[in-house]
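Everything on this sheet refers to the single structure shown next.
With one protein chain held back, the other chains of the complex are shown just where they sit.
Then we have chain A:
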Amino acid sequence: MDAVEKANTERQKRWVKDRKVGEGTYAVVYQGREASTGRKVAIKKIKVGQFKDGLDMSAIREVKYLRELKHQNVIELLDVFSSKTNLNLVLEFLDSDLEMIIRDKTLVFLPADIKSWMAMTFRGLEFCHRNFVLHRDLKPNNLLISSDGELKIADFGLARDFADPGYKMTCQVITRWYRPPELLFGSRYYSSAVDIWSVGCIFAELMLRIPYLPGESDMDQLKTIFRALGTPTEEEWPGHTKLPDYVPVGQFPKTPLRDLFTAASADTLNLLSKCLIYEPRKRITAREALNHPYFFALPYPTFPSKLPKCSTHFNSSRPLEEVDGNVEMNSTGPGVKARNGALKRKLTSPADGEGKGRSIARRLDFSRHTPGS
């Protein structure tokens, strides 16, 4: 047994798998614990064998970015090890997600609760952006909630670092309902503003308790957006008609947000409108958002442990999507992931800038040993 294998076995011994809690397209998720402390963890076993060209892209992305990001509002990757042909990610165990909380009609949200969740989301996202990582799949489902109410951004399966100037990125990212118009128009050059749009949609959803812009198809998504926010003019969003997939979808008048969000304060609507600005470069950044008057105004954001949450019994019944992020194929959800194969998330993705060259990984070593030692 060489040093690499030995190190791997040692790592593997640190964690105990307890029970299977779910299975997705590219991973099986187990609940487990740290052998020495008994701390609860989620172990995500990536199925390697299925993909002829090696490891699934999202697994690589997840490892690549979560190794870098350590923040209170980002899910923590505790360890990585391999077992036989599988790759195992050891993640922080979190009991519920924001989607479950929004859907649970028996819970009542106070404006202060929404403020608290938004602040935590923006903090986590700002940290990603500060480290030049785009999340590219923000939705309530991927915002996990720990037992003490802390919100953590999870599922970095579609994340990537900011593209170098002139490099293309794929526009087939972000679950449709949370996808910004520039991606729907096929833009290959975008920025952190795409995540801000998603956060804006989540913000609205927290207030409405139903998805704000539920388009039925990509084309319908644009229509839904324009119906809600008005068709953008050339002045509002210079150059959008030149985007690759631009199609005129009809003229819709602007309706004030106040008409739909009748109970929201002026600060709230101001921040929401800044998250949903058409021109991406004018959209508020996570850093600016955290300094927005909305957060400083009364009421103060709810202390995390006091936030409404589902009971723990319910949580253990469907932890898969939380940790895995892979929507089941027969799910009725609108997720991009459900569009089997349409989404380029595998290594072979030609349009994707990342993963060039190193497309085959036959053996993986996640130890800190220098090769050859």
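Going forward, a contact is a pair of C-beta atoms (placed from the backbone, for glycine too) under 8 Å apart; a residue touches a chain by one contact, two chains touch by 3 or more; residues count from 1.
In this section, contacts and distances are computed from a predicted model.
According to UniProt, the chain absent from the figure is "RNA polymerase II transcription factor B subunit 3", selected among "SKP1-like protein", "RNA polymerase II transcription factor B subunit 3", "Trafficking protein particle complex subunit" or "Queuine tRNA-ribosyltransferase catalytic subunit 1". Touching the missing chain, out of A:D97, A:D155, A:E182 or A:E205, is residue A:E182. Between the chain not shown and the residues A:F93, A:W177 or A:Y190, the one that touches is A:Y190.
In the full complex, the hidden chain is touched by chain A at residues 4, 63-64, 67, 71-72, 80, 104, 106-108, 112, 115, 119, 123, 126-127, 130, 132, 162-166, 182, 187-194, 237-240, 242-244, 279-281, 283, 287, 290-291, 295-296, 299-303, 305-306, 308-311, 313-314, 316-318, 330, 358, 360-368, 370-371.
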